[in-house]
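For this depiction, one protein chain was excluded, whereas all remaining protein chains were kept in their positions.
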Amino acid sequence: MRRLLALIPTLLGVSVATFLIIKLIPGDIALTYAPPDASAAELQALRESLGLTAPLPIQYAAWLGHVLQGDWGYSISQGKPVLEALLPRLQNTMILAFAALIIAWVIGVTAGIVSAARQGSVLDRGVMVFALLGNSMPAFWLGLVFILFFGLQLGILPVSGMYSPRGNHDIGDLLVHLVLPASTLGLVLAGLVARMTRSAMLEIIRQDYIRTAWAKGLRESAVMRNHALRNAILPVITVLGLQLGNLLGGSVIIETVYSWPGIGFAMQQAILRRDAQVVQGGVLLAAISFVFINLIVDLLYAAIDPRVKFE
Amino acid sequence: MTAISPGPRLILMAFAMALPLLLAVGCGGQGAPGGGNQLAVVGAPKMGGTFVAGFEADTGPFNVDVTGGIVSSRALRHVYEPLLSRNYEDYSESPPVRGMLAEKWEISPDALTYTFTLRKGVKFQDGTPWNAAAAKYTFDRLIDQNHPSYNAAAAAAQRRRTGVIKAVTAVDDSTLKIEMKDLNVEFPVDTESIFFVSPDLLKKQGMDNYVRAGGGGTGPFKLAKYDNGVEAVLERNPDYWGKEMLGGGPYLDKIVIRFLVEPTARIAALLAGEVDWIAVVPPDNIPQLQTDKRFVLGMDTIPHTWGWIMNFKNEYGKQDKLRQAMALSIDRDRMVKDLLRGSAEPAYRFWAPGSAGYRATQKDWTYGYDPERAKSLLREAGYPNGIDIKVLTPNSGSGLMVPGPMNEFIQAEMAKVNIRLKYDTLEWQTFFAKWRAGFEPEYVAYVQAYPTENVTSLRGWTHTLSQPPAATNGGWYSNPEVDKLLDEGQRTLDQAKRYELYNKAVDLTAKDVFVLDVVHDKAPLAWSKKVQGFAHPKSWNFVFYKTWLSD
Partner (left out) sequence: MTASTGAKPVAELLAVTRRRAQRPAAEVWARFSSDGAAVAGLALVVAAFVVALVGPSIAPYDPLAQDTGLRMATPGTGGYLLGGDHLGRDILSRLLYGARLSLAAAVAPMTAAASIGLVLGLIAGYYGGWVDMGISRVLDVLLAFPSILLAIAIASALGPGLGNAMIAIVIVAIPSFARVVRGTVIGLRGLDYLQAARACGANDLRILGLHVLPNCLAPVIVYTTLELGRMLIFAAGLSFLGLGAQPPEAEWGAMLSEGRNVLSVAPHVATIPGLAIFVVALGANLMGDGLRDALDPRLRTG
């Protein structure tokens, strides 16, 4: 409960930042709402009624009030309220992010463990190279390469959208469409995860109590599993929690490449249409999600390691 | 109530008084013999199936009050209907006008009163009846500011047509009388882009909700779903009044319109079979589609021009010599051959071959390609070091072909004559809204694609009264001589004389270079061999009324 309260200043800060960014946008909002033949006087009246002439802190308070009530502005390009335009997309982004996370986790953690266990070997070297490549590869480039290879040349996987136009939108259809985007995002991240898992594992292996266990004659795999892994999970979870931020951000690019109908894609379309409300709304939504996800990660962390105390 | 999206509106102008339309053959079509451009007969149509079409832009939320250009109106036409319209699924060279929600119409001898006999037995998709009261409701809400279902944008868009209306009367359930204040001989066919919505729905759901609630149209399909940026889904209207007219159609159970703005995604979707039909085939994929036996490619000259509408409020746009210089700097032949792979032809005029009523002139102001003269014009105008200009362009949309590469091509061409060009890009819907508000002075021109079906459409583009917010003369062009000719033309009942006047006006506007024409599109469309009942329409509009899927 205390943790939730601690979030409030952060969330407030996020809202202030978003508000300030919105204020940066050049252009007269009144023009977008007014009919094409409005006179200068009408525009001024409109500006006043929209609250655009009030001092900044008051504008912020009014804006915040709206936001808390669910009024995030109106999307010019879609003809509906921003929240209504974005919320359905949030789910799609989460699906993509989650799938990518699973891929990154499975590949990354496995690779990291194996590599730590066989430190110095060819396998270890190989995993490190893989991590390096992942870190250096632009996700949008990898995405295009995948589209080229799997979609255009081999023609075995769909390259855009979430469901095929004919299908009945079932889970199988979704999974097939998920393969390329989630893999692109996941593989790039897997490298980082592998690296961090590896170094976490190495740290732990070096510690004395592990050596003691070995000395006692326990089988290596038992040692790994029981002691090392359990302790390595903690930093790995932290890393994954932070990666979700990367995933949310990286999804903008991946969604653009694959036309995946998530928040990122909606934001990119909004960028093209100069629909500022949607862009800022998307960022705010993502930031809020990120804050809450971090909270969940923290709680998870605490749950697994009783030694961690709440501050 | 679609706005004055240039397409349908101007298409309607084509039918002033049912006179033969001249259609040049143009360069002829390309594609599989007998394939894309002619309707092949392959047996009886099969009922059922889901047809998936890949459009190059978003159709918009199927709101008749929101202007969205040709992509929107193509889609809207499946759900809503006007009083009369062209027969787009006829695919002949000059599709005749036929009655839709009106069976026939009469014009009084002084041409000031129009009497429409409305079709009987038609119901809106929400079950309410179509009658003169419903028709009057739509006209009223476009004219009367205090009408409960008034929408300012729609009214402004239709003012060109409705502005001269004096009174609309529902004489009885199936007779609608419209009296005009002034002569507007193009009126009946002009009504093609006025779509009728169920008054009951408008009253119950209100202006904000009626689109989403659905059921407001009379057309062969109903809107089942609209997912912004992704797709629109239409379902067959089982109670459609015009089944006989469509030969038993519409045949399709469902039409899914996928919005595939990215050219790569669009062509990939067609090749992979994810969609059955695509618009705006990327020119670079044309060679491969021409040889791929699984698909049909349709390409034909349509009355369309792609170019720049000049801004007469811009410091460079208002100077004659500079406009001429810009027009002379582009090598259109090379653009068509290398960049567009034959999917267009060079345009030196506002009017495409085949535009009704238009006759070409050989006056010496037909601008061609002459970069040397362009440079000397710049010097003459006092800019020996060239000029820096900005142009506003949409990134995709109604008939805009592949604006990105075309824009960059023009940019490089102009650079050769010291015109340094920069672009600002907007998405189509936003761009169109800005257009309707009038060109901003910082831009020398707005990139646009315009239908040129009938020479009488010149009025909407060039008359002083057509300046925003009234109509599409967004560039603030004004020439009193032109206005005079257009006004006289509007009053002239005799078609030949009218065309003569309009052509004189055309000559004047061409001399003024009010637009910088670049190419005429041949609208490459492609579809899988499964798709039947469709051929290249030789027009801006196409409909899937009679489309069906074979196995």
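Letters A and B mark the chains in the order given here, with residues in each chain numbered from 1 onward.
Methods note: a residue touches a chain if its C-beta (ideal position, glycine included) is under 8 Å from a C-beta of that chain, and two chains touch if they have at least 3 such contacts.
If you're wondering where the values come from, they're calculated on a predicted model, not measured in any experiment.
J.: Checking the contacts here: which visible chains does the omitted one touch?
T.: Contacts of the unshown chain, counting the full complex: A, B.
J.: Using the document's definition of touch, tell me which of A:67, A:107, A:187 or A:252 contacts the absent chain.
T.: Per the contact definition at the top, the residue touching the missing chain is A:252.
J.: From the list A:64, A:123 or A:148, which touches the chain that is not on show?
T.: A:148
J.: Given the contact definition stated above, which residue among B:99, B:247 or B:405 touches the chain not shown here?
T.: B:405
J.: With respect to the chain omitted from the figure, which of B:52, B:170 or B:335 is a touching residue?
T.: Within the whole complex, the residue contacting the unshown chain is B:335.
J.: Mind pulling the chain A residues that touch the left-out chain?
T.: Residues in contact with the chain left out: 9-10, 13-14, 16-18, 21-22, 24-26, 128, 131-133, 135-141, 144-145, 147-148, 152, 192, 195, 198-199, 235, 238-239, 242-243, 245-246, 248-250, 252-253, 256-257, 267-268, 270-272, 276, 279-280, 282-283, 286-287, 290-291.
J.: By the contact criterion defined above, which parts of chain B meet the unshown chain? Give residue numbers in ascending order.
T.: Where chain B meets the chain not shown: residues 262-264, 267-268, 271, 282, 284-285, 288, 334-335, 337-339, 402, 404-405, 408-409, 411-412, 415, 423.
By definition in this document, only the chains that are shown with their structure count from here on.
J.: Find the geometric centre of each of chain A and chain B from their Cα atoms only, then give the gap between the two centres in Å, rounded to an integer.
T.: 42
J.: Under the touch definition given earlier, write down the residues of chain A that touch chain B in their complex.
T.: It is residues 35-37, 76-80, 85, 147, 151-152, 155, 158-161, 164-166, 259, 261, 265-266, 269, 272-275 of chain A that touch chain B.
J.: Please output the residues of chain B touching chain A within their complex, sorted ascending.
T.: 50, 52, 61, 63, 66, 152-153, 156, 227-231, 256, 258, 260, 262, 264-265, 268-269, 271-272, 274-275, 395, 425-427, 429-430, 436-438, 468-469
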